[in-house]
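Here it is, the structure, as structure tokens.
A single protein chain has been omitted from the complex, and every remaining protein chain is retained in its original position.
And now, subunit A:
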């Protein structure tokens, strides 16, 4: 069997899912299609995406995990928009928004990771060299608070608009300034905040769905990562093989 043939079922599945979403008439079409149409839809009505995407096929109408533990609604919207630019929907499949990455980040920030519970947070604090790692006073909750506020302020300053109302190109320009460390923030650097946001976005795309992101294992499907499997004895010596992913839920509830 050629590699392409092995891939075929997965590709079929993807396109049928896209077709379903398009045909369903939900405005998440903007997210899936991306490009100019997507940004138009987002610009038109900033709450549209928030209200509608949770009802999309990917999320399921009964996903009771889709609610906020930590973010304010505004923080959530900025995070969702920024994460989508970091990991956008494209021909490969869904982006951060459809994968529910912002909910993943919200849930992580509410717990040990957000508070740095297992990290050494005692003083005294000194700036340190680049080889000495993070030496700031702020935990990730505080870094997000400062960074998200910074994104919104920078958007208003530059474009006189909220970040969530910017075009994709404008959002990218703001995020590039953050990534390059060009935006002055009090208590952390824009580059550090962007680094944490980027890392969290990748985590939300690929962590087991039990954490609230990687909706329907769509992150794994794009990446051909089979998630939790008991054994690869049958393919360990073989050429590239597509394996349908399974989540830890299959281990817990069977």
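Keep this in mind: contacts are C-beta pairs under 8 Å (C-beta built on N, C-alpha and C of every residue); 3 or more make two chains touch, one makes a residue touch a chain; residues count from 1.
Operating definition for what follows: contacts and distances are computed from a predicted model.
Student: What name does the UniProt record list for the absent chain among "GMC family oxidoreductase", "Phosphate transport system permease protein PstA", "3-oxoacyl-[acyl-carrier-protein] synthase-1" or "Stage V sporulation protein AC"?
Tutor: UniProt lists the chain left out of the view as "GMC family oxidoreductase".
Student: Which of A:72, A:182 or A:229 touches the chain that is not shown?
Tutor: Of these options, the touching residue for the absent chain is A:229.
Student: If you put the missing chain back, which residues of subunit A would it touch?
Tutor: 3, 85-88, 90, 92, 95, 112-113, 116-122, 124, 126, 128-135, 172, 175, 179, 198, 201-203, 205-208, 210-211, 219-220, 222-233, 235-241, 243, 248, 251-252
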